[in-house]
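I have a structure I would like to understand better, so I am pasting it below and will then ask my questions one at a time.
Note that one protein chain of the assembly has been removed; the remaining protein chains are unaltered in position.
Each chain gets a letter, A, B and C, in the order it is written, and its residues are counted from 1.
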Amino acid sequence: MIRSTHLPLIVTLLTFVLAYALCASQYPTMLSWRVVANLLTDNAFLGIVAVGMTFVILSGGIDLSVGSVIAFTGVFLAVILRDTSLHPLTAFALVLVITTAFGAAMGATIHYLDMPAFIVTLAGMFLARGAAYVLSTDSVSITHEFYDVLQSMYWKTASGGRFRLIGFVMVLTFIVGALVAHRTRFGQNVYALGGGAGAARLMGVPVASTTIGIYAVSGGLAGLSGIVFSLYTSAGYSLATVGVELDAIAAVVIGGTLLTGGYGFVAGSFFGILIMGLIQTYIVFDGTLSSWWTKIVIGGLLFAFILLQKGLTWASTARKKAATGFIAQS
Amino acid sequence: MTRSPFLKRITPQLIILAIVLLLNVLVLPDFFTVKFQNGRLFGNIIDVLNRGAPTALLCVGMTLVIATKGIDLSVGAVMAIAGATAASLVVEGQHWTTAVMGALAVGALCGAWNGILVAFLRIQPIVATLVLMVAGRGIAQLITEGTILTFLDQGLIHLGAGTVLGIPTPILIWLSLGSFAAFLVRRTALGLLIESIGINEASSRLAGINSRVLLLCVYVVSGIGAAVAGVIVTADIQGADANNAGLWLELDAILAVVIGGNSLLGGKFSIVASLLGAMIIQSVNSVILLSGMPPEFNLVIKALLILAILVIQSPKVSHIIYILRASTPPAKVDRPNPAKELKR
Amino acid sequence: ASDLTIGFSQIGSESGWRAAETTVTKQEVAARGIQLKFADAQQKQENQISALRSFIAQGVDAILIAPVVATGWDEVLEEAQDADIPVILLDRTVDAPDDLYLTAVTSDLVHEGSVAGQWLVDDMAGADCRIVELQGTTGSSPAIDRKTGFENAISGHDNLEIVRSQTGDFTRSQGKVVMESFLKAEGGDNICALYAHNDDMAVGAIQAIKEAGLKPGTDIKIVAIDAVPDAHLAIANSEMNATIELTPNMAGPALDALAAYLADGTVPPKWIQTESRLYTAADDNQAIYEVKKGLGY
């Protein structure tokens, strides 16, 4: 039996498959390994932040700082690798510590000062972007040979598509994220917070450490995403990834996670990401949309997905009410 | 010591505004100097009032939306659409009043769209308005075809760059609309009803409040406010810049509301405090501009100042202040005390 | 060559100049009977990279790209090379090895800045001048290069001094706002010239100067870059003094080079530099305005 709570996940999956089929019927070349590989590679950094964002949203919060943290990470790495002789791996570890601590600090502010996540992370967004500017306004390229090694790690398909390392990192992040969310105590606490902070507290959930942990995870994954983005572009640029937080939120929501918290799946966000990527790809394949129609169509498709999801959820709850409204009586 | 509840409510904002203005004076000693020059008042403080107009106009509607537990991310895009509409109408040769009416109508329509998604389709406000935030700028560009649509209609330009009795028109517009809105919600029952649906919509509906229509109206007000702001910025530069008009201004508006001490979780609100919040933000911007620091520091300074303001205002910190001030327990009064002797 | 399909990855439509470049590119492509796949990246590099990958997957015959930033193109350019698809860069070069692209059609941003600086040096002829500068978006390469070029040109001229420099985000309204604060912080009489990294900011600043009761172009000299129609109009009205043209027609030379390359393998030079022409009151700005106004600026 399919659990009713899995429904949004299934809806998202079906939507993706359906949309892909429609696209492929119009542009047969979309049905190639190359396009699949591109979807994974090009959305790798977005996918990784979306995992963190899923945790945050599941807990009923929001993190607007991730886009800026990615940019900061990139600039930080580029500057460190340019100005010092640190090995990239050391730099990676360093930056992950910094971004995780940054996330944890935001979580602590949210919890201990009782301030809304929206505002705290908004300030965090300004701060991280500002810090990136202060490090370097110019785009700094990264030319370390270790980067070349990492970038040359890919698996090439016959048609010329490349499954790159960063795509695998994203998939791995999703798997680990899903395990943590659905199989560990921490994950359960995240859902508990999303179900109701007051009740969670009365049930003995360690609200402080969970909140701090959630934003630390989000910050750390934004850092990881920044590393991936720096591999993707071999550079650090303080103006990069503006507005990525909104893309990530949209992907998570399309993936069936409720913004009010408590309901959703990490895997859903994966399909959310793929759907967003598909929209981009389709628009490029079409190639006739002007700049403004591109925006309108993206907005329209976003709306269509939300509506579709809403409709399916309505339909299913109506059916559920009729069928199992008094489950305990039978 | 009897202070009116209203004054008490806005005291923190007044204090913070005073502090930030003081910072301005520190970086530019003649900050408060106002001259009458070229037929208009001329001075930094006038600039703060004038440049704060768009945020102030946005935060009137945003305050109401947030009071209902919602949020409106689309206001920046609606500004662009309204500005483009007004500009294209005067370029077509319409009278400027028609153009303004057209822009307001478009703003109301955008608000109604958001309102329908939120109130009737029950889509979460942040996602519902995200749709228009993404698509709206595209719609605005569709109207201007990506160019900056310039015009020379003096009537329209007057709204953004003109003066009345030497006072820049935008100041008069936001002051009058802001105080009208603040007056309206408090002198009618609107404020009570809006707060009520923001705190508990189910209860409010059962108490006979038409919560859906009220929600819709709140988003329409937000749309209209955004349209006025859009007309002002368009008129100010004598051209509709669909790409940049109101870009990221929704965040400033939300910040203003929060600095105004309103909870993002809905409920009790104060429009006046939000307006003060808008002025606080503009004063922060002013410090940054006047300080002469290199622009790469702009964001860091802004982030730190805002963070400081928010921390001072956070409920926990104000609670600690409250406790420090009143460290004595409340006096035992006005409760019919039980016969303590029964205890024995 | 009507069976040719090329992909064009545009940055976005963040300014009038950008819109004009898109319009002109579409016109040039259409004039040659080529099929165009257009992709707007909404100012995001990641969108441009993925657009390029999609173009490759579709098997277009050539790619035009206006890169949003110089860095980060190596990988995707390699993939294009693997697929034998020539790539031509428009209006900005990249940091990648130059065998990865066919040619770059760009202006020299630093040079633009120095033309502006040189104009001011000549115009001042040794007189003291306190300059305020409206920078482009912090971190963008035009802002950085145009600043560098200008500073190079005025260095060694002690009579010229930049007294305030703040970002105006390349937009009219910020140009106006920031100019207002310059006027108050310095006092209108103490500013002798304004250098704006683009015309939009200059046009906004002109309004601020007028509102302060000063005469733009006379009380405060104004020089900016791009030569958009409104700048010509301002020069014609004596409200501005000079602008340096950044032509929106990058696609024309690019398509010519491509045609030659496809026809007989003629390898174009790696850099086709467009002219950075200076316009001043000496030109017939009204006439230029009329011509340019239809280009979608």
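Assume a contact is a pair of C-beta atoms (placed from the backbone, for glycine too) under 8 Å apart; a residue touches a chain by one contact, two chains touch by 3 or more.
Convention: contacts and distances are computed from a predicted model.
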Query raised in the report: When you check the chain that is not on display against UniProt, which of "Arabinose import ATP-binding protein AraG", "Na+/H+ antiporter subunit C", "Dihydroorotate dehydrogenase" or "NADH-quinone oxidoreductase subunit H" does it turn out to be?
Result: "Arabinose import ATP-binding protein AraG"
Requested in this report: Would you mind listing the shown chains in contact with the chain that isn't displayed?
Outcome: A, B
Requested in this report: Just name the one of B:Asn50, B:Thr150 or B:Ser196 that touches the chain not displayed here.
Outcome: B:Ser196
Query raised in the report: Hey, which of A:Leu14, A:Met153, A:Leu172 or A:Met203 is the one touching the hidden chain?
Result: A:Met203
Query raised in the report: Touching the left-out chain: which of B:Pro29, B:Gly93 or B:Gly208?
Result: B:Gly208
Report summary line: Missing-chain contacts on subunit A, rising order, are 3-5, 179, 183-185, 188-189, 191-192, 194-196, 198-206, 262-263, 321-322, 324-329
Query raised in the report: Which parts of subunit B are in contact with the chain that was left out?
Result: 187-190, 192-193, 195-196, 199-200, 202-210, 267-268, 329-330, 332, 334-340, 342-343
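In this section, only the chains that are shown with their structure count from here on.
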Query raised in the report: Which chains, if any, touch subunit A and subunit C both?
Result: B
Report task. Please work out which of B-C and A-B is bridged by more C-beta pairs in contact, and write that pair. Result -> A-B
Query raised in the report: For subunit B and subunit C, what's the span in angstrom between their mean Cα positions?
Result: 35
Requested in this report: Calculate how many whole Å lie between the centre of subunit A and the centre of subunit B, each centre taken as the average of the chain's C-alpha atoms.
Outcome: 30
Query raised in the report: What are the residues of subunit A that contact at least two other chains?
Result: 133, 137, 290-292, 294-295
Report summary line: Within subunit B, the set of residues that touch 2 or more other chains is 141, 145-146, 296, 298
Query raised in the report: Contact residues on subunit B for subunit A in the complex?
Result: 71, 121-124, 126-128, 130-142, 145-146, 242, 251, 254-255, 258, 263-265, 296-304, 306-307, 310-311, 314-317
Query raised in the report: Of all residues in subunit C, which touch subunit A in the complex?
Result: 7, 10, 12-13, 19, 22, 36-40, 42-47, 49-51, 53-59, 69-75, 79, 82-83, 95, 137-141, 144
Requested in this report: Please name which positions on subunit B make contact with subunit C in the complex.
Outcome: 28, 37-38, 40, 42-44, 47, 51, 141, 145-148, 150, 161, 233, 236-239, 241, 243-245, 286, 289-290, 292, 294-296, 298
